[in-house]
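Apart from one protein chain that is not included, each protein chain of the complex appears where it belongs.
After this line comes chain A, so read on.
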Amino acid sequence: MHTATAAASVPETGTPREAIRVEDLHKSFGNLEVLKGVDLTARQGDVVAIIGGSGSGKSTMLRCINFLETPSSGKIVIGGEEVAMRADGSPANQKQIEKIRTKLAMVFQQFNLWTHRTLLENVIEVPVHVLKVPKAQAIERARELLERVGLGGKEDTFPAYLSGGQQQRAAIARALAVNPSAMLFDEPTSALDPELVGEVLTVIRDLAAEGRTMLLVTHEMKFAREVANHVVYLYQGRIEEQGPPAEVFGNPQSDRLKQFLSSVA
């Protein structure tokens, strides 16, 4: 629907460079080991769908990648830069984490727009105050992005006065405003009424088509099959099976995946 402004951010063609690499990632909450050694690589332009049952560790994995959760051990490489970690997994260099986070835009299940700011203010907040983009320029870009996600004219509205679908689209505009090198979606449509899911998926589908790198945790299997070029099935903190969507959905190997797919179908 809104592809007019896409050109600027399409990654150049050629051999896609690696965007995100996770090696042997472990994470425990107290005695509960939630991630038991996860390896994952996303190249530029990849759309990686992460599926799995509730509690399998999908959110935790995504949140470890931008250090919203502190990994217990493992290695995380973003755009070729390895994140410096102490022996206990905590980030050794807060500045580095902050820099990396500005490149990984996160879209949350609960939107998490700043409620005391209008949509426009939400979208320009990070560009202006973190990335130091001149305000006029940030505003111009924010208007384009809001227009693009179908929220033209809502710039001065506060989030609480919008539907969930509109809020999530605004959150996506906020994510795009930082020119992220990869986007992390954690069940972006799970908090939405069924009739609002479509409008958000349409925006994400556009982003995928435009060659954005994304990790997408989702329960929308049909959508995952359609937009992803790689699907990862997590089971109890391990990657049980992964591959191209046609393989994973069309010809699942493990019994657990077969069972999972039949339970969500």
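Assume a contact is a pair of C-beta atoms (placed from the backbone, for glycine too) under 8 Å apart; a residue touches a chain by one contact, two chains touch by 3 or more; residues count from 1.
In this text, contacts and distances are computed from a predicted model.
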Protein name as given in UniProt for the chain not displayed, "Isoquinoline 1-oxidoreductase subunit alpha", "Dihydroorotase", "Succinate dehydrogenase, cytochrome b556 subunit" or "Histidine transport system permease protein HisQ": "Histidine transport system permease protein HisQ"
Check the options A:D24, A:E82, A:E98 or A:E140 and report the residue that touches the missing chain. A:E98
Residue, one of A:A87, A:A136 or A:A160, that touches the chain absent here: A:A160
Would you mind spotting which of A:V34, A:M85, A:M106 or A:L196 touches the chain that isn't drawn? A:M106
Absent chain, residues of chain A that touch it: 66, 68, 94, 97-102, 104-106, 108, 110-118, 125-126, 129-130, 158-161, 178
